[in-house]
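Omission of a single protein chain aside, the complex is shown with its protein chains in their original locations.
Then we have subunit A:
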């Protein structure tokens, strides 16, 4: 047992449901107790989805406990097949069905006899995999099953398209800025003269999968979901794939070069010229990091935490492209820890792999960065500690589903990220002016006592001096000074002590 207040990655069935409800005309039936269909609320609220979420529950209640589901699941499946006429129904196990150990495959087989549509049992174990792993597996399972079936009936189109083309695999419902990223990848590919063959799973249908293999290669924008599918397609159909995330100027360029490698002579445009033009003139990010504004960010300390994809990319962008010092970079994707370490090695002082949000919070409090780039949880830690935070990764709230165009990938993505970073740190000039004029924040924030020792006396002059310090660092200076005073057995803090503390810290 584990005492937990909050979790980063959701339970397995959420992953499965994200895959199924991303497809068009695929229905999921959860084998779950009343109230476990909260996924529908999330999709309807966070994504502001206009359509009914194609997820129903076959309710596990007291009767099911006593006698087993018996006809119930089968009936629910056949009924849904008649009502909605989906192409595919996915029976989704939950934590409850994991322990009940009913033979769900048997229900699927029996339901298949009387139904027109295909029926699959999602192969996920609640206690072994999390949301991302489950989504990755389920997507692979659906693609494998569908392609094998299509191939059997000789409907699979195996000839490649005449023009270079690509599939984008891994755009999901409830994904962090996925819709915007997808549009941006479309734009990049169009520039490179590449057609988008299929986007999977968001908005895709099972029928359209017969054209999947027509593409020349696959693009996997996110590390967490889609890799298994790409590996399967590589193994069986020899389709190459690109798993680099085109986030940041450097990685976007790498990504384009990998495409060039795959296309070889079929790439009509001069890609180095293209990259150069985009980098220097279309994207504003390269110029931004050179502009004097960004000088103020030099050596500022930041902490990064999130899913493996976004945290790794963000760490690289901050340290390589903006000259910011990443004092700690971490992910909650424990299952992918090795990859993450490899990615951020050399770009940060410390690597953190944990699923415990209090651990992350403590490290932030200890290291006192100037800015945090993390999830909604880190945003709240930041609020408490008065440290600004830019949200770069799920878990997210409704405000992270913006209506306007906000990609994180590609060249427009670099602009968005530059804005996010810049706005997160206190504006450089403001910072400077505050120091010169002693701050505009006149209300005595120092009464919000963060120190534990009440015996320390601040002299009037020292308090006045403390007030001159800009609001956003004042508490830290106060704490550091008090720590210094305690360490040196000083009872009254005057201006001299403050400076001594500052010097001691600098040394």
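Everything below uses one rule, namely that a residue touches a chain if its C-beta (ideal position, glycine included) is under 8 Å from a C-beta of that chain, and two chains touch if they have at least 3 such contacts; residues count from 1.
One rule holds for everything that comes next: contacts and distances are computed from a predicted model.
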Looking at UniProt, which of "Trafficking protein particle complex subunit", "Putative translin associated factor x", "Light-independent protochlorophyllide reductase subunit N" or "Probable electron transfer flavoprotein subunit beta" names the chain we cannot see?
"Light-independent protochlorophyllide reductase subunit N"
For the full complex, which residue in A:40, A:244 or A:329 touches the chain that was left out?
A:40
Touch as defined at the start, partner being the missing chain; which of A:3, A:113 or A:292 qualifies?
A:3
I need the residue numbers on subunit A that touch the omitted chain, in ascending order.
1-7, 10-11, 13-14, 32-38, 40-42, 44-45, 48-53, 56-62, 65, 76, 83, 94-96, 99-100, 126-128, 130, 377, 380, 383, 397
